[in-house]
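Below is a structure I'd like to ask you about.
Of the protein chains in this complex, all but one are displayed in their positions.
Moving on, here comes subunit A:
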């Protein structure tokens, strides 16, 4: 890739993440965001394009067109059959050096975080991780990436002024899934040679030990969540009883994971999962911003906290000021009565 192509219009790129030919939905969420950013920039003039690395993945380009990509850079090679940091990063970085996208968006998944950091280093550019909002700065006409920060109950908007591409990662489910265009939407496929040999790659996958069934918090309709107010692992038992009655899943705040009470896949928040259930019960959770960004979009939030000043009440639709060790057993009792009355 030595010759410089006619760069033409500015480009926004989205990395399409796939595993065994299945696209991770976060890629479509990002394409939706890219389209919105393009129209904020200057409407028609900016191209939204997708980068698709893998092997035997050409058929996925059609899907990328349906989510709004006008061009798909197809990086197909046997060395890309399974994700590995080096060949994936080199492939995308070289492509970016040739086509110079303005913006490159990647899902903040395990794969995406690993890959994005490496690409940003290879391209010597800025990367904002785990953004909760992407917009165009109206004055500077560049990407404004917002993420919660440790500065306290704060959000920070981060800019990358001089380096290109401007890179950002976004967690799954933070952005809405856009509507797909009707079938038949098309675009251009540009197949790119990778030019890497297996023998030159330092890491090889020997095997995969499949994980237990994934806990699907992201798509749960009912979530019963607890925080430090549970007081100890026993409090979790109480939550599980309520969750079972409601057909819901148990979630927690980060300190509970850090304390080893429960596995990390139950954590909601900035460094956990983003959820959008119909009902989110938050018991003994103070409502720190890092937790709220993961659950603030729930349809109905019921907070139970004995501190009337707890910030969780600012976002709860329904709040109960009281001790969860009284309130939850009573909830369970009344629910059982309700259910008993329902059945003939």
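Quick note on the criterion: a residue touches a chain if its C-beta (ideal position, glycine included) is under 8 Å from a C-beta of that chain, and two chains touch if they have at least 3 such contacts; residues count from 1.
Note that in this section contacts and distances are computed from a predicted model.
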Identity of the absent chain, which is to be given by its UniProt protein name, from "Elongation factor 4", "Biotin-dependent carboxyltransferase family protein", "Electron transfer flavoprotein subunit beta" or "C-type cytochrome biogenesis protein CcsB": "Electron transfer flavoprotein subunit beta"
Sole contact to the chain not displayed, among A:27, A:46 or A:118: A:118
Footprint left on subunit A by the chain that the document does not show: 19, 85-86, 89, 109-111, 113-114, 116-118, 120-122, 124-130, 137, 144, 149-163, 202-216, 220-222, 240, 243-250, 255, 258, 263, 265-266, 270-271, 278-279, 286, 288-289, 292, 299-302, 308-311, 313-323, 326-327, 330-331, 334-335, 338-339, 342
